[in-house]
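Only one protein chain is missing from this complex, and each of the others stays in its spot.
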Amino acid sequence: MSVLASSDCKETFVLNLGPQHPATHGVLRVKLTMDGEYIRHAEPVLGYIHRMHEKMGENRTWAQFMPNTGRLDYLSALSYNHGYVLAVERAAGIAVPERAEYIRVITVELNRISSHLVWFGAFILDLGGFTPLLYAFDDREIILDLLQAVTGSRLTYCYFRFGGVYNDIEPDFITGTLAFIKRLRERMPMYHNLVTKNIILIKRLKDIGFVPAEMCRKYGATGPVLRGAGVGYDVRRAEPYSVYPELDFDIPTYPEGDCMARYMVRLDEIEQSMRIIEQACAKLPDGPVMAEKAPKIIKPAKGDYYAAVEAARGSFGVRLVSDGTTTPYRLKLRSPSYSNLSLFGEASRGMLLPDALALMGSLDLVIPEIDR
Amino acid sequence: MNLHSEPIRLLAFLVGIIAFAALNAAYLVWLERKVAGHVQRRIGPKEVGPFGLLQPLVDGIKLMTKQVLIPDNIDPILFRLAPPLLLIPAVMSFVTIPFSETLVARDINLGLLMIFAFASINVLGILLGGWGSNNKYAVIAAARGVSQNVAYEIPMLITVITMVMITHTLNLNEIVRQQGGGIFNWYIFRWSANPLMLISFLIFFTCSLAETNRAPFDLGEAESELVAGYHTEYSGMGFGIFFMGEYANIVIGCSLATILFLGGWQCPFGLWPGVHWFLIKLYILIFTVILIRWTFPRTTIYGLLNLSWKVLIPFALFNLILTGAMIKIWPMIFP
Amino acid sequence: MISLALKSALAALAVNEAVVTDFAARGFHFDVTVAPDAVEAAAEILNLEGFFLEAITGVDWLADGQMEVVYDYNHSTTPGRVVIRARVSRATPELPTVSAIYPGALWHERETHDFFGIVFLRHPDLSPLLLPEDADFHPLRKDYTP
Partner (left out) sequence: MSGYFAEIFSGAKSLASGMGITFRYMFKPVVTVQYPHATLKMPERYRGHIELVKDPESGEPKCIVCGMCQRACPSGCITVAGDKLEGEKKKVLSKYVLNFTTCSLCGSCVESCKPGAIQFSREYNLASTRKEDYTIDLLQRLREQR
């Protein structure tokens, strides 16, 4: 590559980080050309768990593709459910009852918190601290229990349906959710004292791994990566969907663009999600959870449709092309981590290996979603 | 048979020291896992024996029965030499440690010097292990380990020189004897000798963490970056010996801190001095070391060097000068 | 929202009429079909306006003997989705790359090449990204049989 040719130092070596490496969280491989511990060139190698979901979509009915969406990003599966049902509802013109919308928002935001908690733990694990991971899992376990009681599964949810949700929530769920939020509010200061204020962590994250807003734009990075660069872009506000316009929440942004900024964005997002859930629980109306007019067999009109949601990792988009039959003609899944990872090569150039791993951790990668 | 004859005494100590080092390695792993478990609100080992107490034994058997895989293209001599090179100096250092006034293998006058001489060898074990494995991760880890050890030996030795200036001796047993008669005679609280003694202790403790490659300075085996660092390619007992050497080093580091600052086998209130006080203090320090590992994230190599050169060395040097001044000026004011 | 100047600039490149679409029904605001040679020019216009590239994908229109490449652009501060389409023939599916303007397109174009066999001219590396490294098939083509 050009980087090598232009460098004076010929003594570089290639380090294969992955596909089985503790820091890559799955089967991502990064081919690093290193000069000592400095990274000259980093090239992510993808596709180890590529499953061709898009081709599967072309061979199934619209409804049959639902379980696949939960298997893209195993940490915030409900957001991906949501993105897909939004796209199909838009294409087929299905209206969703208000109660179902509120239930969707509550469960998606719970899922977002659980996703951010896993990221938080795994990120500190990347940096060498083990204990916060298990504290975060302790909290996440409650979310999984809550969601399990509603959806029946713990990780790869398949809860939303075109025109509503699979089944109604029980009153226990609301009380359990509010109790959990109370608990997490009390635990957040602990997390900050244990981790955020820790001098070692500050030294490792502050001014490390710059991803400026312009780089985000060039690579199409969204979500906390973009918000950590100071751009307050959030699909929930930019293209309001579901009942988000009726809820009051802030979009945390930090202008620094370093690892610390992305870290703080996600921790603040946990707090904002808690606010959203509280409001949604208070406003939850009575009524059906499934549109009565929702057709059993979906046949959207010819044309192409797009729907985006704010998943935990950024903007998840679904582009549907319908030819008016019961199966999609083309189904494109735009996953946020894919774009977020694509900037890694440029952003990590010249960094030390541990800092590059901090940068990779702060991008919050989920490999099945990248490989699809 | 005369039980006090020198060869028998030495033999007894030899067996005792090796047993102490091996048992410590085994049960510190157990302690580490238990502490980690409870810190993380788990139980830790519990299946084998009561409270999982037999777990280290079973682990040991497992390690010994495992095949020692020797990868291709390694340096066959260095690869095999490295683990003993890490373990033997650590075990040798126990020779001069005074567990109590009488329970010391060799009460030599240069005990402190000898321990530091041996402590410098174990860097070689890390370097050769990393280099001999012919593995990129291991080489990076070895390079890190060496620069880290070299950087931290300086503040550590400066602090030790400060201590030697106060104690006037390198004999460890003598240093402990000087701290008799209650907690305020311990060097950590002997503020008449140097008001910054507490800082000296912290510098020494931090350095011994770094010297023993313990978290948060475990850059040499940073598992989320370098898989397993310099012992990536070692399996079975090769890995087991590295492990034992590491834990023996921790015990040595904490023993030295106990002896130099916390009064060794002396009792905090001047009564019943003996080996039990030494062990209590030692294990409190070791517990702190373990708790530190399960609390903090890892530093980076430049963070580590920054800490050494910008914080620890200036403070240690200041301490040295202050102590020298106190020794010379104090008697002039109060003759 | 999308400025009038931008709309007219893009409409100048369009092969047929540029459409202002109903966002609620379709999910994007502006839909332009351009000639394959004009995708770079369109990207340049959008780049100057501060748009970012969300995704590039293809659609295989087997019946028409054509393949469509779809570029999804979006703006982060003044939200407005612009869809740029270009149709190439199935026999010679070639069009220029936009990766010089948007480096993020590198991977999206590689993926589209993987799945459809569409060649992006002047792209530095079109080796398979998600498919196995020796893959010579294009699974999202409608005539693909495994």
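Each chain gets a letter, A, B and C, in the order it is written, and its residues are counted from 1.
The rule is simple: contacts are C-beta pairs under 8 Å (C-beta built on N, C-alpha and C of every residue); 3 or more make two chains touch, one makes a residue touch a chain.
Since the model is a prediction, treat every value here as computed from it, not as a measurement.
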Contacts of the unshown chain among the visible ones are A, B
Using the touch definition from the top, which of B:Trp30, B:Phe99, B:Phe204 or B:Phe296 touches the missing chain?
B:Phe296
Which candidate, B:Leu10, B:Ile43 or B:Leu69, sits in contact with the chain we can't see?
B:Ile43
Options B:Val35, B:Ile121 or B:Leu196, residue touching the unrepresented chain:
B:Val35
Out of A:Arg60, A:Arg237 or A:Arg349, the sole contact with the unshown chain comes from A:Arg60
Name every residue on chain B in touch with the hidden partner chain.
35, 38-43, 46, 291-292, 294-296, 311
Could you pull out which residues of chain A are in touch with the chain that's been left out?
60, 63-68, 71, 131, 135, 138, 145, 148-153, 156, 158, 166-167, 190, 193-195, 197-200
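Assume only the chains that are shown with their structure count from here on.
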Neighbours of chain C that also touch chain A are none
Just the number, please: Cα centre separation of chain A and chain C in whole Å.
24
Averaged over CA atoms, how far is the centre of chain B from the centre of chain C? Could you give it in whole Å?
62
By residue number and range, which residues of chain C touch two or more other chains?
none
Touching at least 2 other chains, the residues of chain A are none
Of chain A, residues touching chain C in the complex:
46-47, 50, 52, 54-55, 58, 87, 90, 93, 216-222, 226, 231-233, 238-239, 303-308, 315, 317, 319, 321, 329-330, 332, 334, 338-339, 342-343, 346, 371-372
Along chain B, where are the residues that touch chain A in the complex?
36, 39-42, 136-137, 140, 143-144, 215-216, 218, 222-225, 227, 294-303
Which chain C residues qualify as touching chain A in the complex?
23-28, 50-55, 57, 59-60, 70, 72, 74, 76-77, 79, 81, 83, 102-104, 106-107, 115, 128-132, 139-140
